[in-house]
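Every protein chain of the complex appears in place save one, which is left out.
Chain lettering (A and B) follows the sequence in which the chains are written, and residue indices restart at 1 in each chain.
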Amino acid sequence: MANNTNPGSMKRKRAIGNAITYVLLIIISIIWLFPYFGLLMASFRSFDPAIEYGGVVDYIIPHTFSLDNYKFLFNGENNYPKWYLNTLIISFAASFINTCIVLCVSYALSRMRFTGRTFLMRFWLVLGMFPGFLTMICLYFLLKQLGLTQAGAVPGLILVYIASSGMGYYVCKGYFDTIPKALDEAARIDGASRARVFFQMIIPMAKPIIIYTALVAFMGPWCDYVFASYIAFGHDASYNVAVAMQRWMVVGDYQGYFTRFCAGGIVVAVPITLLFMFLQKYYVEGVTGGAVKG
Amino acid sequence: MKKKLVSVLLTAAMGASLLVGCGSDAAETVTDTAETVSETAADAASAVQEVAETVAEEAANVDPAAYDGKEVKVWVAENVVDFTNEQIENFKTAYPQYAGVNFTVEPVGEGDAAGNMITDVTAGADVFGFAQDQLTRLVTAGALEEVNPDFLADVEAANSAGVVEAGKVGGTLYAYPMTADNGYFLYYDKSVVTDPSTLEGILEQCEAAGKNFYIDMTGWYQVAFFFGTGCELTYDTDPDGNFTKCNVDYASDKGLVALKEMIEVASSSAYQAGSSAGDAVNYAAIIDGTWDAGTVKEVLGDNYACAKLPTFTGSDGQTYQMSGFNGCKLLGVKPQEDEDKLQICDDLAYYLTSEEVQLARFKAVEWGPSNLNAQASSEVKANEALSALAEQFAYTIPQGNYPGDYWSRAESLAGDVKDAFQKASDDDLKAALEAYQADLESYAK
Partner (left out) sequence: MAKTNKGQKRKNALAQFFSVLGNDLKEIGLTFKEGDFKTRISFMIFGFGSLLRGLWLRGLTLLAVEAGLLYFIFSFGWTYLSKLGTLGTIATTKQGRKTVYGDNSFLILLFGLLALFAVVAFIAVWRINVRVSRTEQIILRDGRKLPTNGDDFKSLFDSNFDKTLLALPVTGVFVFTVLPIVFMICVAFTNYDANHQPPSNLFTWVGVENFHDLFSFGTAGFGGTFVTVLTWTLVWAFFATFIDYFLGIAVAMLINKKGIKFKKLWRTILVVTIAVPQFVSLLYVSKLFANDGLINGYLLKWGLIDQAIQFWVNPTLAKITIIVVNIWIGIPYMMLIATGLLMNIPEDLYESARIDGATSWQMFLHITLPYMLFVTGPFLLTQYTGNLNNFNVIFLLTQGQPKTGNLVGGAGRTDLLITWLYKMTINDTNYRMAAVIGIMVFIVTAGISLVVYNLLPSVKDEEGFQ
């Protein structure tokens, strides 16, 4: 204590600083994780009146832990597995096609110069400023004309999610712009066609951005409620998880479904959280790139 | 169509079988009930027979093959999907000409049904259940067909008068009454609230026990205060579902008393806004409907009790009984471009709202019947929540037609009650009531 030499005080200062930082980080972590902790706990509270209660309560830790809610989801009493499957199909398909489209558009806009290129980019930018919800009813009737609502809502939703995906080229094009053009030109001098350059050079180099695009395109449909409910209404078997579960919370017919909702939510959240943890690096790369490019 | 007659006889017989089944103590009361049931049943029987004959005639004229392969979509609340499927099987037996019709039942709750029907009538259900407040909206959007004239007399005779009135827009009956339990009353915890007769008492005991008292003040519930002090709010409609006139006197002393009472209730620390038992926590009293009876019972256990709504002492020192709406759930048929299909839908809707199906529905999910005979049955009478509701109904008015804007505007008032009005002076409140009344009047043209 008395030993107040310079390097010592520096060290102590840093130690105190670090301690404060740790405390802050721990507090932040608690705040950030608390809702998930609450959700998880609620999902273990049984809705069976003989054990506990499925509605909203004023305590966090359930009196008895049970898996009733999870059993309820998968015991065939309702369509949860079907909804989950719908969500998976929609998200995977949308993510895959969306990524392909974005790559195509980005390559064309980044590497090729054609008439109307700048016009197209500006036009899409302006289009993006219109609120999408307005067009819902219009999309609904367009899809209905094709038989892709209600019973056909799963392919219909895929179509909605991918139809305008070309407009989301921004981050990906930014990434392509950073790949030196000299590489393409060298290949073209060697006689490679544009298509060959695209498929054999650019795409293999674009792995991080492909993963980022696919991840973002996957998350949209995975959590979508608004469009999905609008297009699939009145046909239980083509709901996605969000639409089906939202009913448990907002429709008066379902009382005491809160814990079941929490359990369903956890089941929805787990895969995407895992996906995120593994692909975090690519996500950061994409988001950062996007932010800097603006 | 014989099935109809058989079922009426069955109801009478059921009374008799109860006689045999019960002990001698209960025998007397049961006899009474049985007698009433069979009397009313006999009255209704003749009416039913008439209908049965007309329908049978028509049915004879149509080639049953005309119905084969038709698709009929039915929307009902999730908890009655299985029940409805069973009843449709019975329906097919009762109406053999419809054996080849494909019925599909989808779980679409009463709340969503109207919105979805309006979004796209053509993709909506052919037969669907909905709550009464959506009636005019559905009629305006052309999503409801009038009740088949062949059934009209019978439907009007068999169901309670208020409920039939509730299904009408501009004098035309647009839907088949299914339940008569769309109203609210008080659930309370016996161990906390010892005297549920006054609002002040309930609040006091809840406050003292640190428990919540749930009471909603949105459009459907706030009338408990306004009608309680004697205010009026009704709308006149023409046959197309347009609102022609608004009869309202909220901007009055009576209205002020009601509003001030609402503000006072909202200032209590026990007060919570809400009327959904599944979302309510730590409550000793909640104003809610029969549909939540199971949930409340689960929470309150042995202390579960029901009562009519309490009285309150207004700012003018007088005592008022809380009022409210009494309404119903209805089964509607969508306008059809194909007469044969319309016939199927009409028959199905009529069947699903008939006495025996209403009674069976009550047994399955405790929905209070609108059919007079079914209401008179001993099981229905023994139901605690339904009797509290029946008691409350003596103080309520039948829910007529209200424009969609009303519900939205009333919700705004509820928002102000909890917040802006808490510190407002009487003059402010009067001005607010005048503005409110002006808005309500503006919805009728």
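Definition applied: contacts are C-beta pairs under 8 Å (C-beta built on N, C-alpha and C of every residue); 3 or more make two chains touch, one makes a residue touch a chain.
This one's a predicted model, so the numbers in the text were calculated from it and none came from an experiment.
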| item | value |
| --- | --- |
| Residue among A:M10, A:I60, A:A186 or A:M205 that touches the chain left out of view | A:I60 |
| Options B:T122, B:T319 or B:S425, residue touching the unrepresented chain | B:T122 |
| Among B:P96, B:G210, B:P239 or B:G301, residue touching the chain not depicted | B:G210 |
| Touch list for subunit B against the chain that is not drawn | 115, 118-119, 121-122, 137, 140-143, 145, 148, 210, 212, 242, 269, 272-274, 279-282, 335-339, 342, 404-405, 408-409, 411-416, 418-420, 432, 435-436, 438-439, 442 |
| Subunit A residues touching the omitted chain (full complex) | 14, 17-18, 21-22, 24-25, 28-29, 31-33, 35-36, 38-39, 42, 56, 58-60, 101, 104-105, 107-108, 112, 114, 120, 124, 126-127, 129-131, 133-139, 141-142, 145, 159-160, 162-167, 193-196, 198, 219, 222-223, 225-226, 242, 245-246, 249, 261-262, 265-266, 268-269, 272-273, 275-277, 280, 283-285, 287-288, 290-294 |
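Throughout what follows, only the chains that are shown with their structure count from here on.
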| item | value |
| --- | --- |
| Centre-to-centre distance between subunit B and subunit A (centres being mean Cα positions), rounded to whole Å | 42 |
| Contacting residues of subunit A [partner subunit B, same complex] | 49, 53-58, 137, 140-141, 144, 149-150, 230, 233-236, 247, 250-258 |
| Subunit B - residues contacting subunit A, complex | 73, 75, 77-79, 106-112, 116, 119-120, 123-125, 276-282, 291-292, 294-295, 298-299 |
